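Of the protein chains in this complex, one is absent; all others appear in place.
Presenting chain A:
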């Protein structure tokens, strides 16, 4: 065969390959007459409970080694492994079991790495059971929409309410902060509020919610951006001590929060701090800042803590025996429910293709969180304004509680969040 002919065949093969529709396999009929494409195989999962069932592969992109959120990311990932194992033990979904162990990638909380590892696994998975971080997920968002790849975030930015491929759970940072300000206004009588936050959509989203609530309530508002790092909190501490707000809404990491609370209190500050859920770590109760934290700090949370009595919480604790209680596990477990509901819906629709899964997501009017979120949570069929989940909880430090916090206020919606017109991400 001449070189020229070989070249023509090679180019032709390349063209044919490029016409296949990228990484997605052509739809075909799988077990039970269900239509499948990428990420679903008739072969059993690597650790299948029932070898006769096919396998749905879900991907995980998390911060597993050296990034800043490893202490949350590892329990989130472990909880999701336990969650899907329970699903498999209970018979799987539509004649398939679910594997979340084969395609687990570390993003080091770096958007470039996140995109790179996503490209490595996207051809082999039906959906992402975890894409950790807001800036990291934003880096792959256009691809997620184009593919389409249904994805479960491990973050709470209000942006996700506008992305139909993203299956968020619970209230976002913006709503958390609105409810925190409303609570403090009504129960603690605060007249001034300061948002101390990291830059980026985590902190900016909470600061935006704080500002919206402060304006609605007629409170004085101050905005202070702070850089991560224990040695970098001097500016924020000076701002808190000199402006003396009645309430500080914190959106930082746990040790940075402890430095700010401890140092501000040591310099005579007597106002209250309410932190979003990532500001908390049970280890802070043993830190030098513990007396100040117990006296001045409360924590908002999108759902109830590890030790709560509900069907979901009980199942989670049973599925994770022997672990140190941590609400990273709770978050990972809760976040998995909507994807389970979407997979079940898609299976009952006889369409487990990526497009079929997205169509199933759009049909979800509510998700059964087994009591971990109130009924009505998990509406993915309505507009962002109608679907936005607006209830949060409030906790205070408690040495006796498993994760160091005890419930102060059960699920509630403040008047600001209740009346808020959700037309774009809060921080934009």
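One rule holds in what follows: contacts are C-beta pairs under 8 Å (C-beta built on N, C-alpha and C of every residue); 3 or more make two chains touch, one makes a residue touch a chain; residues count from 1.
Assume contacts and distances are computed from a predicted model.
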**Study point:** Among "Heme exporter protein B", "Branched-chain amino acid transport system permease protein", "Cytochrome-c oxidase" or "Sugar transporter", the UniProt name of the subunit that does not appear here
**Key:** "Branched-chain amino acid transport system permease protein"
**Study point:** Candidate in contact with the missing chain, chosen from A:101, A:192, A:225 or A:379
**Key:** A:225
Review point. Which of A:82, A:144, A:239 or A:426 sits in contact with the chain that's absent?
Key: A:239
**Study point:** Option from A:32, A:91, A:283 or A:376 whose C-beta touches the chain left out
**Key:** A:283
**Study point:** Contact with the hidden chain (one of A:133, A:328 or A:425)
**Key:** A:328
Review point. Mind pulling the chain A residues that touch the left-out chain?
Key: 65-66, 68, 70-71, 74-75, 224-232, 234-235, 237-239, 242, 253-256, 258-259, 262-263, 265-267, 281-284, 286-289, 292, 324, 326, 328
